[in-house]
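Missing here is one protein chain; the remaining ones are kept as they sit in the complex.
Now for chain A:
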Amino acid sequence: MDEYDELFEIQDDFEEQFADELEVLAQMEEESSKPGKRQTQGPGDDISDIEHLLDDQPITPKAKRQKQDAGVAKRLFSTSQTQVSKAPSHGDDITPPSSPEQYEPSHTLRPTPAALDISGFGMIPETPRRPPTEAPASLHVLKRPPLEGEYISVTNSLGSRVYLRQKEDTGTKVVDSRMVPNSFGSLGLLAVPISVLRQQEAERRHQQVVEESQRLTELLASSVNDVLPEREDEENEDPEDTEGRTSRLWVDRFSPRHYTELLSDDFTNRCLLKWLKLWDTVVFGRERKSRPARSDRQPLNQNPSKPNQGNQNPNRFKTKIEMTEELLEAELDQYKRPKFKVALLSGPPGLGKTTLAHVIAKHAGYNVVEINASDDRSAEVFQKRIDTATQMKSVLGANEKPNCLIIDEIDGAPAAAINILLATLNRKDGHSAEGGAETSKKKKKKESILLRPIICICNDLYVPALRPLRQQAFLLSFPQTQPSRLTQRLAEISLQQGMKADTGTLMSLCEKTDNDIRSCINTLQFLHGRGHKQVDTKTIQCISVGQKDQNKGLFHLWQEIFQLPRTKRKRVGEGFEEAPGSGGGAQRFQHILHLASSGGEYEKVSQGLYDNYLSMRVRDPNLHSVCDALDWLSFSDRLNQVILHGQNFSLMRYLPFLPVTFHFLFAHTHVPRISYPHSQHEASSRLLSNRNALSSMLADIPACIRTRISQLSLTLDILTLLLNIICPKLRPVNPQLFSSREKEQMRELIDTMLAYNLSYRQDRTPEGQYTYVLEPRVEEVVRFPGLPPHRQLTYQAKQTISREMEQERMRRAEQLMLQRNPAVMQKEEDKKTTGPKPTRNHQQRLENIVKQTTVETRPELDFFGRAVAPKPQRPQPSSDTGEKCAVLAMGKAVGNSDVWFRFNEGMSNAVRRNVYIRELL
């Protein structure tokens, strides 16, 4: 545990540095003064002046070596390691110093001067934060012999032994190979014989040189400020690595390796970095202290920081900054995780989203685990991969940093996979809700909740499957890359590759590809591969390589169609071509045709055109263009019909001409107001609901009528008139008081309604009033808006009708039953009317009464009041004959009425009679 505690201290210091990351960025140019400050801020320990020297005089490593001569063998090793890791950072002084990788030198160096700090030795390799990126294996100082490779054991004065890997050392020598003999000569105190070192060096030298030089050239390409120091290096290495460079894509070779090399918008970069830093509390267990204070300072420092990075108007971001700031300053949740567990980057292809995610994750000290569309993303596999990436940690080898999961191209993932991701996000911890960042053991217990950042990347933010994720994610949409920055980068690349291209040319290349970095670089490489050493604007205009199938949004397409392109201002000093759509008719034609055919959704497009073209501001007094447009629409409709029914897809090539026609007919210089086409969809859904109402009405119409009417005749002829017919004038009186003629009328009405399966249903309006509505709701099918309303029945009338209908229904049901089984009817009726369950009891009792009265002789009763002897002989069972004679006898006894009375204490059913529905109605 004490290891961890110690760690925390160190990391706290580092956290401060992280927090100051932007300040540091701002002062990057004053690198010379900065390093010293950096060191003093570093982990509070004694740093030898070597470091200063290292930073101050990056090109003269000899001096360093000579100063070190007092050290022991260990010391030599660690310093040389320092050299390893320093080497790249010399190459690019612009690297933000806050990144752990950049700080590694001081890490490794720290224990060295304090040679007795053995616990420090042991600790370093286990630090989760130690980022070993610069070398294939980063374990320099081990407590146990390494599994593979050669090593040297070193024992200190206290007797504790550590092991040093040899492999690293040789790598070092490669970099500053020129000075090696010198340093060795001057030191003379080698733990390893120099012959051994030399031998190893000779073995690996060849590949290492190639790799190293490549890296250096890349660094050179990206660093803007200080090209000069590296130029020599690069030139030195150039001839050696020609084989390696032909085989690789420039996009990969020149892709940014460090935060500062990113071409994408600074604000976006910073936001993502900040979000990732929010995880530090839970992932690395650091407190975030300096955060609130920094938020004010930051914008101030930022402004003068990067005049050279194309950030012309920093004020623009201020509100955005505040907003996102707010978002990012939100409280951590109970597990000390940020509010948004997922960052969702979105933007068109080629802006560097994936690169940004990788670079930032590395920068923040994570090990990147990527899932993209090429992986199997079925639900189970996805679940497994998420769990693996977020809950496990590699214990062997180099990647002992915490993982950061990057899910690339998530918009193509199936909805099931996204649901799994959401479930992972929302997983609740089963254990106690206390903050889990205290100890490592506690962390391990809580495997179930998500404790690692996830970055998702998509092109289309509005894919339906992403909808649930959108609400839970920290959304970052990528703005366009700034052409100036991109041009600059392109210029560097072409310069380095020996291509001649002026800024104007590169600008037009950017324009052509819509500032798509990938496409630009690919095009350059293509031209280079073709042997063009000189690229001018004309070549760029002529080639069709940079053109990609742009998938613009529908609204964009509609806008392009309905809007005449504005001729762009010519930029001063740059032979700038006009925008593709702005030229003459032919050019516009091609432009729209290209847009429409790459869009693909012809159906939707033409629907949008149809819905919007009439609201365009076009002077068309004779309606000629409207007629033309509609002719085209009906033509494309026919075309569609043929395509779909005859599967004749070769005709599809004629579909994109419709938008072109519309463009020429209706394009206007004003910005069109375009609404999304809903009309067709609305119409079809309403049609469907009306059809459903009709078919539900038809479904229960009796067959003899059903055969005479169809849905069509119902809508065209019958329904309107039928609705009139069932609204007769009724006197608002009790139906009992109707005259015979009115009764007849009522009967017919009810007949009709039943025959046509119409009924009234009581409904409650939102205002709390009760109304009767016609069911099924066919009224909407035949009533049109804007027509004089038809006569409606009053509430009372409807009530009366509906009551009468109920009665009629019951009557009919009874009749139907009687028809079906006339034999049993009598008995059945009895049972039905008096209620199913108690009948037997009641009848028995009644029979008892009857018997008592008729037979006069009271039968003997037992204790419970049951007849003892003669009763069983009586035909008690429920056969018809038995019942009948009982009834007969009963009739005699009580007179010719079928009303009986019996006093029944505490019961209300004392008076009882058989009632039939037909008597009630």
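Note that a contact is a pair of C-beta atoms (placed from the backbone, for glycine too) under 8 Å apart; a residue touches a chain by one contact, two chains touch by 3 or more; residues count from 1.
Rule of thumb we're sticking to: contacts and distances are computed from a predicted model.
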*Could you check which of "Phospholipid/glycerol acyltransferase domain-containing protein", "Replication factor C subunit 3", "Large ribosomal subunit protein bL19m" or "dolichyl-diphosphooligosaccharide--protein glycotransferase" matches the UniProt name for the chain that's left out?*
"Replication factor C subunit 3"
_Listed residues A:Leu623, A:Val733, A:Ala813 or A:Leu920, member touching the removed chain_ = A:Leu623
_Contact residue for the chain not shown (choose from A:Thr752, A:Thr771, A:Gln796 or A:Gln815)_ = A:Thr752
*Which listed residue, A:Asn426, A:Gln534 or A:Ser634, touches the chain dropped from view?*
A:Ser634
*Options A:Ala703, A:Leu737 or A:Leu816, residue touching the unrepresented chain*: A:Ala703
*Which of A:Ile718, A:Val773 or A:Ile917 touches the chain that is not shown?*
A:Ile718
*Absent-chain interface as seen on chain A, which is shown*: 610, 614-615, 618, 620-624, 626-627, 630-631, 633-634, 637-638, 640-641, 679-680, 683, 686-687, 690-691, 694, 699, 703-708, 710-713, 715-718, 720-722, 724-725, 727-729, 748-749, 751-752, 755-756, 781-787
